[in-house]
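All protein chains but one are shown in place.
Letters A, B and C mark the chains as written, and numbering starts fresh at 1 in each.
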Amino acid sequence: MPDITLNDGMKALEAAFAKARSLNIVVGVSVVDARGDLVASARMDDSLWWWTESSRAKAMATVTYGGIPSGELTERAARPVAQTLLHMHQGRIAPQQGAVPIRKGGKLVGAIGTAGGTGQEDEDISAVGASAII
Amino acid sequence: MPDITLNDGMKALEAAFAKARSLNIVVGVSVVDARGDLVASARMDDSLWWWTESSRAKAMATVTYGGIPSGELTERAARPVAQTLLHMHQGRIAPQQGAVPIRKGGKLVGAIGTAGGTGQEDEDISAVGASAII
Amino acid sequence: MPDITLNDGMKALEAAFAKARSLNIVVGVSVVDARGDLVASARMDDSLWWWTESSRAKAMATVTYGGIPSGELTERAARPVAQTLLHMHQGRIAPQQGAVPIRKGGKLVGAIGTAGGTGQEDEDISAVGASAII
Partner (left out) sequence: MPDITLNDGMKALEAAFAKARSLNIVVGVSVVDARGDLVASARMDDSLWWWTESSRAKAMATVTYGGIPSGELTERAARPVAQTLLHMHQGRIAPQQGAVPIRKGGKLVGAIGTAGGTGQEDEDISAVGASAII
């Protein structure tokens, strides 16, 4: 049963928020399953209102491309097929740095994305969240 | 500072999921702020994929109408202005039973919505979640 | 590995089209996976252009509601949450008779939908297609 669970999602959020606090920044974090559907999402106090959305959209990009960190997908964003995906998801896919894949036993089970810091901070926070799973 | 916090959102989710488990049902739960933007959302294992979406849409309906439980809004759904709101939010507003307002010191600070049970079960779970705040 | 395969999809289409020919009608047929994503779809000569779309939308409705034949979902179509789903899927969900679930070992793995005949004919054709799998 290598699927992502509610418990996984909540643990990942907690670890990610702890990391953000240690960096003294405020973020939104989202965990999606391998199809891109939301498992868990939340944003810290004083976040901008859309950081749950953008953290989720980064995570969506990662699973859409089969598990590639969203920061490695940015050049693809301008391609016509990427535009197809953007419309299919009503804009809710963002190939921009901040999300990393979540794997269990080597299998892609989802992704976690962060928004609110620099791209690198966001990705680091997501990586901490992902490593809290398993 | 009567605003909804990340801590509020997480406590509400936990209480709501505990209530769902006591009813032996599986649900998605979402907490939004007074503007309708997502504070926290998650779904239990074996949920349908869209229960985070529909729980959120119910909560959105409640704050959109100034704090009315979503179950009291269903008859308005067919009105032209409700259709305007439906399109403005790309369908992500559902005036259907399952969400209740969250207030602090009498002030509306957000709403919590649940999806997965009957309308009454969803509303009961949301009420438990809301009462965990403050 | 109880997932739906390309071979399943093609066998289901063939069986469905054979049934349609025996009824002397022309249809479009679509097979989706458990998340509602397209596995296989085609339409017979002289179909209306959108019968691949509507057969798919019926199948999507069936899996969206966890495996209920689309003909049993029609009364839900007017509910606010159904409107949320309609918008989330850009209109590509149709809770109208013609689709049935596909299960393997009791597990929902997808659905098959048909468009072009009466609702009952469509459902009968889909049932023949589904029974060609496994």
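Rule of thumb we're sticking to: contacts are C-beta pairs under 8 Å (C-beta built on N, C-alpha and C of every residue); 3 or more make two chains touch, one makes a residue touch a chain.
Given the structure is predicted, the values throughout are model-derived calculations rather than measurements.
I'd like to know which visible chains would be in contact with the absent chain if the whole complex were considered.
Computed over the complete complex, the missing chain touches A, C.
Please output the residues of chain A touching the missing chain, sorted low to high.
35, 64-66, 79-81, 83-88
With the missing chain put back, which residues of chain C would touch it? List them for me.
Chain C touches the chain not shown through residues 3, 5-6, 9-10, 17, 33, 35, 37-45, 49-50, 52-53, 90.
The working rule: only the chains that are shown with their structure count from here on.
Taking all residue numbers used at the chain B/chain C interface, answer same if over half belong to both copies and different if under half do.
Different, since under half the interface numbering is common to both chains.
Averaged over CA atoms, how far is the centre of chain A from the centre of chain B? Could you give it in whole Å?
Those two chain centres are 23 Å apart.
In chain A, what residues contact two or more other chains?
35, 37, 90 - these are the residues of chain A that touch more than one other chain.
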